[in-house]
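The other protein chains are all here in position, but one chain of the complex has been omitted.
Now for chain A:
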Amino acid sequence: MAETHSLQDMRQQAAVAAKVFIQRDYSNGTMCQFQTKFPSELETKIDKQQFEETIRTLNNLYAEAEKLGSQSFIEGCLACLTAYTVFLCMETHYEKVLKKIAKYIQEQNDKIYAPRGLLLTDPIERGLRVIEITIYEDRSFSR
């Protein structure tokens, strides 16, 4: 069954049928948000609710990373006072959230997308411009 197939196996064995690109949503400014519109190519592959849930969670995570709150302000001031050398030993808030995002995408791929022959690519690998969803050819995975 699908659980026995790792993402590596799938990438190496399956042929890519198509790729869908979820574009950025700029309606609230230049903050990193992605459109939640459900692409037609995925209609037969995945539930609309699940897809929107994934994108919405990602949007929330990015909003958390870019939030202009007291934490980012304090981090900015502290870093400035130390001539930004503090970042040699400390991770920035954004980087911490990026790790969370990478983990979330991995989790989503393992649980939801891989069993349906789909693969989400972390947007950071595409310059935070698009979420690339690879649709693999529909072969039977049972051996």
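Heads up, the rule we're going with is that a contact is a pair of C-beta atoms (placed from the backbone, for glycine too) under 8 Å apart; a residue touches a chain by one contact, two chains touch by 3 or more; residues count from 1.
Methods note: contacts and distances are computed from a predicted model.
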By UniProt, of "V-type proton ATPase subunit G", "AP-2 complex subunit alpha", "S-phase kinase-associated protein 1" or "Palmitoyltransferase", the chain left out is "Palmitoyltransferase"
Touch assignment to the omitted chain, from A:Asp47, A:Glu107 or A:Glu125, lands on A:Glu125
Against the hidden chain, chain A presents residues 11, 15-21, 24, 26-30, 65-68, 72-73, 75-77, 79-80, 83-85, 87, 92-95, 98, 124-130, 132, 134
